[in-house]
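Everything on this sheet refers to the single structure shown next.
Of the protein chains in this complex, all but one are displayed in their positions.
Chains here go by letter, A and B, matching the order in which they are written, and residues are numbered from 1 within each.
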Amino acid sequence: MDKKEWPLWEIFIRSKSGLSHKHAGSLHAADAEMAIEHARDVYTRRNEGVSIWVVKSSEVIASDPEDEYMFESAKTKIYRHPTFYDIPEEVGHM
Amino acid sequence: MDNHNNIHSLEAKFEAKIDSEIKIEPKDWMPESYRKTLIRQISQHAHSEVVGMLPEGNWILRAPSLRRKVALLAKVQDEAGHGLYLYSAAETLGISREELYQQLLTGKAKYSSIFNYPTLSWADIGAIGWLVDGAAIMNQVMLTRTSYGPYARAMVRICKEESFHQRQGYEILISLSRGNAEQKKMLQDAMDRWWWPALMMFGPHDSASTHSEQSIKWKIKRKSNDELRQDFIDATVLQANYLGVNIPDPKLKWNEERGHYDFGDIDWEEFWNVVNGNGPCNKQRIKDRKKAYEGGEWVREAAMAHAEKRAKRKEEKVA
Partner (left out) sequence: MKQSLINYIFQLADNKLILGQRLSEWCGHAPELEIDIALTNIALDLIGQSRNLYSYAAELEGKGRTEDDMAYLRDCEAYRNVLLAEQPNEDFAYTIARQFFFDVYNHLFHKELVNSKDEQLAAIAEKSLKEINYHIRFSSEWVIRLGDGTEVSHAKMQTAVDDLWDYIGEMTTMNETDRLMLAEGVGVDLNKIRTAYFHKVKEILAEATLNIPEEEPFQKGGKDGLHSEHLGHLLTELQWMQRAYPGAQW
């Protein structure tokens, strides 16, 4: 018989108010409620969080790592960075 | 581009990443043997955490004070967590936790042999924390820099959490060393039984280790078995002296020239014997894991069945 495994969930934790949720790891749970509870037990045992997001791993859509030119165009646009512009030092911090 | 060239260029790109310390991530192309090596090593590591819960769990109910009890409980719980992080890291390589469990329960996958030794007294809990976790940390710190991203991240988390484990064990032993004659005897007895198995944890000599060379080349491992073993001994002797405990190795001696301790020969026959299933507790450990796995099957199934029912009801409501 093909056993039905508990699906895998990706866990995101906000470590304190003001910061964004960050990927902490994954775990197995039968449903979303259980995933939240497990995430609390597994990933916040040492007071690491104030908020939890859970997302079914199968529902995460990722970019293709083989698509190596995807980020190429941004690399050459150095004028998007402040260091591209010459401002005399006397002007002070800008 | 023909297929042949394609594989070659992918391989070259992979090697280049390894050389320039760029981590490999789950969906990146990787040689099949790299994937296999990782699955083997990560799952072996995960199984060790989970099987390792058993010898220590053996003393949770009998812990001699409430303070010791909660510390041990929290430590063994961490090991469940570490097993979980590592299984998850292995799962990113395209194998399910279910398959990994099966490999453990059928004896196909190995776990650290140290957990095939019994915990016979409370002092063993101290010795495991100090020596076994101490040895494991040597390995784990190295693995935080391993080339596979999810494995390295799991190890960073694990190392952070492990930091109390060794202290927990050593503190138990300090209490024994300051205790009565029976407690001191208990301490020495644990030292006598755990010292050599702890040294064996680093695996066979570099010359006899089948997987080592390739693993170092791929930066999965970053130090050899013998290097790690030496680091461990050098760090541990002073701690043993502080406890006033005798290290059961007459050949152990500081070597000024090498800047390291020399030590006696490891009984490799015993090592292989335990690896091959004939340790004192190999059968018992797998039997316990099987019992938990099989005994829990109806629970896991029920939770799935209920989740499906609930999802269906929700759908019906919406419709």
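Definition applied: a residue touches a chain if its C-beta (ideal position, glycine included) is under 8 Å from a C-beta of that chain, and two chains touch if they have at least 3 such contacts.
All of these numbers come straight from a predicted model, not from anything done at the bench.
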The one of B:P64, B:G94, B:G107 or B:G277 in touch with the missing chain is B:P64
Per the whole complex, from B:D19, B:E32 or B:E182 the residue touching the absent chain is B:E182
Absent-chain interface residues of chain B come out as 50, 53-54, 57, 60-70, 73-74, 76-77, 80-81, 83-84, 87, 122, 172, 175-176, 178-180, 182-183, 288, 291-292, 295-303, 305-307, 309
Hey, which chain A residues sit against the chain that's not shown?
-> 6, 27-30, 33-34, 37-38, 40-42, 45
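One rule holds in what follows: only the chains that are shown with their structure count from here on.
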Here the gap between chain A and chain B, centre to centre from mean Cα coordinates and rounded to Å, is 28
So, in the complex, the side of chain B touching chain A is made of residues 25, 27-29, 77-78, 81, 84-85, 88, 91, 96-98, 153-154, 157, 161, 297, 300-301, 303-304, 306-307, 310-311
Counting only contacts in the complex, chain A reaches chain B at residues 3-6, 8, 25-28, 30-31, 34, 42, 45-46, 62, 64-66
